[in-house]
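These notes are about the structure you will find just below.
Only one protein chain is missing from this complex, and each of the others stays in its spot.
Moving on, here comes subunit A:
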């Protein structure tokens, strides 16, 4: 279908500080004991997209990601891994691989997306409108621990997440305004020209930019070439394209040239005529901005920025913070269990047959215990994910937490709302609440931590 896929897998992000490191890049963070990148790759595979370029920040991380991909998807996917310098930003990463792009359109997906929205839907919307860029917008996920918010993470749960402020036209097909990051908190500045063309703009704060974009390749390359300073797609490229959609200097000439070059439509008159009739769009916005341009019709000085809004029934979340990491882990074994690809037992949990449970140990619903893990007596596990080959002593309570591989937890520990990375050792009677423990850390016996990020120096 003439699409190329670029997966931006990132590197060692600061937001996920103790969880990721050079050894464990973000793309390989386990979500329900599978690297988060596998969710994107499998989503692509399900859509019959077998070729992808995965861009990773940092050489070492790229090696690790590449190694994992080649072992996991050896016959299934054709993935090329490209390493880019760190802190280059998403736009920079794309710039680095831009010369590999040849197809008409490029699908840019963030590697930390956990979703079941078919990429085909975004691509189809993009094609249908002949847009310069199409973004996937999804309803903001309900954040924070849903039912156990009583005990832990109160402040986080209560804070309403506002990721983006999005302006749409009345048919909800065209993207007219987007604010992200720090801009969200500032005043909204709406362009008059766009407002005049639309007549009516719908401003919504309950939508999130899911970081899956379909770009017209020529437009993307042009913007990246011209605007050297652009650092991020979300904060620079996309807002720029939306801002200039009615008076685009770059893309329009490019686009029209491309269309005439490729299509070689018979005559200029014909094109003229065509645009009159093919562009009768469903939205008043389109119509309005096509008709004035029909006066000087030869070069329609506009490009389209479209949005595909996923339905509420689809799951869509980005793993871009510790909080999100907790949420996603919980939801993938809970509400969005179809994503995990595991078979759930009658108790609505997944316990690998090779896991050993001591007597009077309970593993509640929406839990996962991976292969080779051992739990001692009288343990209790609720809404948590436990990785491979963990050794957990007796009388341990694990609630709302993620325990990665090869973790040793000694007797009498209590863990709540925390993330414990690989090879961590928790000595006896350690108590952790809402903590993140970096890989290889040793929590001394009897210590008590609350809302802390612990990691090895």
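Here, a contact is a pair of C-beta atoms (placed from the backbone, for glycine too) under 8 Å apart; a residue touches a chain by one contact, two chains touch by 3 or more; residues count from 1.
Rule of thumb we're sticking to: contacts and distances are computed from a predicted model.
Missing chain, UniProt protein name, picked from "Translation initiation factor eIF2B subunit delta", "Protein cornichon", "WD repeat domain-containing protein 83" or "Anaphase-promoting complex subunit 2": "Translation initiation factor eIF2B subunit delta".
Shown as candidates are A:121, A:176 or A:333; the residue that touches the absent chain is A:121. When you scan A:47, A:232 or A:321 for touch with the missing chain, the hit is A:47.
For subunit A, the residues in touch with the chain missing from this view are 1-3, 47-49, 104, 118-121, 123-125, 127-130, 262-263, 265-267, 269-270, 273-274, 276-278, 280-282, 287, 291.
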